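Down below is the structure, laid out as structure tokens.
For this view, one protein chain was removed and the others were kept in their places.
Read from first to last, the chains carry the letters A, B and C; within each, the first residue is number 1.
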């Protein structure tokens, strides 16, 4: 490991806690501003400021790491896909938890998560976060619209769950153009991600059953003892 | 097979029938208490008592087996995933039927179930039991709620089927917070399980067709006879 | 090929056309009886008689073939899964068309259908036939029911399509117990079959793309000519 990557590691270790806080601040600021639509204007402005400040922290971190890596911008973007997505959508930052958990397990010389479990963790967490953010966004468009069926945040979460699972009861559904565009985004991203979760779960189940078969030798008959 | 695992086998053989009865008692107690909401209070209390007694049987069995295995609790939990799930959700106990059927087939020196069939059996049975339990739970929340569309237990079963298949007509759907939380749970577990069933069925079909190809040699032309 | 299997072949060749006619008669009799619910009683009885006569033909053919094969009944059932399903549900008889097409291709020394295409053909045709039969059955339960949303046979076909694709708009959905039980049957069978179709299509697409890659050598650059 050379000098350059050592400095990168130091930077990442130092900023890790700060970025986790910034990510929470981003989500909290966004949620409070939408759910507290009855709060005085000043509080709403504070929330907006917190949201943008948190975003700025991510952008600065991204630029510093691009500079530290010594790579050309385009190559850095291509080799740090997850980081780039996080800069554009800071609410996906908690995805880093999976990477961190994995690193800690490796430092302790413990087995890391298997392939399918990691795909499930990343894709499942992503769809959870996207679902939560979509519920917030759709609620912000719908709660005052005439003829809306999504009237409370609970309705909006219920709608997000029934959309992500592709059940789609239709008892509540967005009626405003903004809400519908958000819904289409959730369908597109969420369904691909949940498809990956379901597929990985299926593969993981078959893998587990296969391993169990190999562990039990043919002589392991309970009646043969 | 050493002394310790022999004692484990003896314990399992002796408790097998008792646990099957306890599992049925658990489900029956739960179902009667919900469906018989017009019964006098004393009967409802009896049902509740039966449900908890059945649960207690499972917990005792789990602890005894953990003690017999001589493993540390955490390792036991990790190596007996199915048993742990059964202790938490005793209604999944009938899953053991698949294991028992498999064991009996092996004792008779017969071919055991193939991999895909076993995955289908476990996942299909789990989703069936979860669907039934969810229909009961949702019905208990909804039957008296104002504006509810789920008014009979038949409606609730119909809702559970249309949810598990992700069709989601929306002619009946839960309106109470409790019913909706149960529904989200059913979506999350049920869909992953049914995805495994569908995937395994697909793989099994392709496997069957491939085998059929190998069985019929190229000389097996009906016109060549 | 021995004497026994030769006699089996002869029987199959002779009964092939008769069974195809019987299968059409079964479906036509069933459809006319349901769709023509305004016909005089005598015609309805004729249709019912045709349906049962066609069914009887299948049962006789099955018994004769079991006797010709010289196998014990249980073994015959296990090794002729498709035939057994056809005896129970004669409307699935057209599935034999895929087998026949395959045989004809082989007699002409032509390439037979590839694995994925055959799975798609069998599963797709099954779900089509099941969908049609379900639409008929649901229509027979619903067309006179109070509060029904399925009022014409067109509505019923539309409902079957939206159910098989798991879209489930819910603008039309069965309300009678009989209709709902049929619907649950269609969901269970149809979705597993359509999952197999979708999965095979996906695998076939990837196979086709992979072959195309292998066909075009790296020197096949249009600009290199």
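In the analysis below, contacts are C-beta pairs under 8 Å (C-beta built on N, C-alpha and C of every residue); 3 or more make two chains touch, one makes a residue touch a chain.
For clarity, every value in this text was computed on a predicted model and none was experimentally measured.
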item: Chains in view touching the one left out; value: A, B, C
item: Residue touching the undisplayed chain, where the options are B:58, B:116, B:143 or B:169; value: B:169
item: Residues belonging to chain B that touch the chain removed from view; value: 166-170
item: Absent chain, residues of chain A that touch it; value: 1, 5-6, 9, 13, 103, 106-107, 115-116, 118-119, 123, 162-163, 166-170, 173, 175, 177, 180, 183-184, 187-188, 191-192, 195-196, 199-200, 203
item: Chain not shown, touching residues in chain C; value: 154, 158, 161-162, 165-171, 197-199, 201-202, 205-206, 209-210, 213, 221-225
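Here is the rule we use: only the chains that are shown with their structure count from here on.
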item: Most centrally placed chain, judged by C-alpha centres; value: B
item: Candidate from A-C or B-C with the same interface as A-B, over half of contact pairs in common; value: B-C
item: Euclidean distance of C-alpha centroids - chain A vs chain C, Å; value: 43
item: Interface hub residues of chain A, defined as touching at least two other chains; value: 166-170
